[in-house]
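Attaching a single structure in structure tokens format; questions to follow.
Shown here: the complex without one of its protein chains, the others still in place.
Chain lettering (A and B) follows the sequence in which the chains are written, and residue indices restart at 1 in each chain.
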Amino acid sequence: MSNLTQAFHLVLQTDVLLAILLASIYGLVVGSLPGLSATMAVALLVPITFYLSPIAAIATIISASAMAIFSGDIPGALLRIPGTPASAAYTDEAYAMTRKGQPELALGIGLWFSALGGIAGTLSLMLLAPPLADMALNFSTYENFWLAFLGLMCATLVARSSPVKAIASMLLGLLVSCIGIENPAGTPRFTFGVTDLFGGIEVIPALVGVFAVSEVMRAMMSAEPPKMPFRRFGSILKSQWTLTKQYVKPQVRGNIVGIIIGVLPGAGADMAAWVSYSMAKRFSKTPEKFGTGHPEGLIEAGASNNASLASGWVPALLFAIPGDTITAIAIGVLYMKGLNPGPTLFTEQASSMYALYIIFIIANIIMIPLGIIMIRVASRVLRAPRSAIMPVIVLMCAVGTFATGNNLFAVMTVAAFGVIGYVMERNGFPVAAMVLGIIMGTMVEQSLVTSLMKSDGSIIPFFNRPVAAVLAAMTIAALLWPVAAWGWRSMRVATR
Amino acid sequence: MQLSDRVTGLSLVALGGLAAYGGWRLPPFPGQEMGPEVFPMVVGISLALCGAMIAAGVGRSYEDEAEADLARISAEAEADGSTAASHHSKWWELRVLIPPALLLFYYFVVDRLGFLPTAAVIVLIASLALGARARLAIPLAICAPLVVNLIFLKLLRVPLPSGMLPLPWIGLP
Partner (left out) sequence: MTTRTRREVLAGGGALAAAAAIGAGPAFGQAYPARPITLICPWAAGGGTDATARIVAAVLEKELKQPVNVVNRTGGSGVVGHAAIAAAPPDGYTLGIVTVEISMMHWQGLTELKPDSYTPLALMNEDPPGIQVNASSPYKTVKELADAIKASPHGSMKASGTGQGGIWHLALVGWLLAMGLKPDHVRWVPLNGAAPSMQDLAAGGLDLVTCSVPEARAIIEAGKARSLAVMAAERNPAFKDVPTLKEAMGIDYNSGAWRGFTAPKGLNPEIAKQLTAALQRVNQSKEFLDFMAARGFGVKWADAEGFAKFMDEGNKAMGVAMKAAGLAKG
């Protein structure tokens, strides 16, 4: 117990509390700006953590990333421009709610269920770290392949369009991820001699292009839509409690899926949101409402992505294996601050570990009041004239994508993907599915090709390893489900 | 740019074919039996198949259903957009390229011109193109770059090019 009191002592320092507060505000602002992702918010914090005490340094990373993942929902819901790849899965749904005149409900769901999900994830980190970590260590490339494949199958479920076009969009995304030298051979592929393409097309510029730039392009072609009837912005938390009671199952499922995906290296919050949104749709009693401003999918996905954020720290803390891009940076900071990841961190520095848990909980609690303020401020863009908002978004797209690597090539990528996204949308190809393809591409290819290399071309290990077998069964079931459901329905119709 | 499913489908067939061919032509991978060519070939061939299905009209019914649903929600906005487009010349359509063109403008001139002037030009053009009056566009073109500059330089500590307008007091070298 002395460890716990010591931990409270570590956290209740002025510098740590101040770090949590400032990093939270910073995370909220950065996450809500189109073109700036949660990963980038954390990357830009690294130089600052250099001058902080170890606990304060970790506190800034935890708070900033949790806030940024939530506030990525804000521009998504208000302008149909997702702030982070994790929000891209349900941007259309949240935006549809705003158009129905319920922006406060959409954003309130994001906030409330993100906070609950974050706390659920933290509990998993506190109580289940060793078993979860052992599970993660059972994942070799064979298991990763099935996982990635399951992730790709979400493409057809997230958009309201022809499933063939959704799959084609996803394949386009996979093709984009082929560019560069990050392939099994390490040779330049589809780079056409352009040095800047060696590193491949990064997700953020592509995301910003297909959502933000193409949105501005559409605005160029249409007259300013009539202002939404002026009315008071409703209470943000009012209906959340009702929703919490109404949708217990999606919420719990979102938490569990988020925790599991978060723990598995290489996936992370981005994938968690996609999988959860699709699961919500598949198991919903009213799947036809999805995409028209229905809360169910938002609840499950919001619960999932913040849960995965916390559980992603499990393999990072125990084995220095990053669960996602954010924990990859966090591991660097942990080492820099002498909190070397490994099992000894849990035994010899137990008080630091407890301090970390406490920070997670605090961050997810103060997310609610700070988030409400942020939503109120941000919702003013709905009242500003479009000709004032859109130009600033173009500017943010340019500077924001440039900021990650100080590389102007990202601005070129944004422009190109703006055009691609615009053409795709006009022709009924869901751009979100392409983003999913780009996110998952490297993982799919790596896991497929390296698995085949390890097995000398045999596909047996894809099925005879225990975890792989379970995942394979799930994948095949998910593939056959629509066929079976269709068969079942036609049989029932026939017998009637 | 709305194209028929036949055109988009066939262009996907072509793109998928090119990708598969490009993958197939990649140099062999020393010491391995399979390498960088596998994935583009698999993806390319699948894309070509999808393209063929789209060209043949498979899945069209889902889309009509979805469009009908969407149209119900967004009836007014969509109608507005299409009527506005109809009584303009065909050059008017090129307006759609303004945002990417502005980004390219940024790419090519920001290092020479500096962030503030480049950003001001971008904001001004975009704002006017979206129908703002000069009374809104000009103050916006002056203020927005300064605010963005402040956010990036002070909050995020990202150095932006100063170009021809070095302003040490706001942090530009």
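For this structure, a couple of remarks:
Keep in mind that, in the parts below, contacts are C-beta pairs under 8 Å (C-beta built on N, C-alpha and C of every residue); 3 or more make two chains touch, one makes a residue touch a chain.
Being a predicted model, the structure only gives us computed values, none of them experimental.
Only one of A:Leu243, A:Ile321 or A:Ala472 touches the absent chain when the whole complex is considered: A:Ile321. Interface note: of A:Leu28, A:Leu44 or A:Ile439, the residue touching the hidden chain in the full complex is A:Leu44.
When the whole complex is considered, the residue among A:Thr5, A:Asn406 or A:Ser458 that touches the unshown chain is A:Asn406. By the touch rule set out above, chain A reaches the unshown chain at residues 42-44, 46-47, 50, 136-143, 180-182, 184-188, 193-199, 265-266, 315, 318-322, 328-333, 335-336, 338, 340-344, 404-410, 442, 446, 450, 453-454, 456.
Criterion: only the chains that are shown with their structure count from here on.
The geometric centre of chain A is 21 Å away from that of chain B, both derived from CA atoms.
The touching residues of chain A, counted against chain B in their complex, run 26, 29-30, 33, 44, 47-48, 96, 99-100, 160-165, 167-168, 171-172, 174-175, 178, 183-185, 187, 189-190, 213, 216-226, 288, 291-293, 385-388, 390-392, 394-399, 402-403, 406, 408, 411-412, 414-416, 418-419, 422-423, 426-429, 444-445, 448-449, 452-453, 456-457.
By the touch criterion stated above, chain B contacts chain A in their complex at residues 1-3, 5, 8, 12, 15-16, 19, 22-23, 26-27, 29, 32-36, 38-40, 43-44, 46-47, 50-51, 53-54, 58-60, 62-63, 66-67, 69-70, 73-74, 76-77, 80-81, 84-85, 93, 95-104, 106-107, 110-111, 115, 119, 122-132, 136-137, 140-141, 144-145, 148, 151-152, 155-160.
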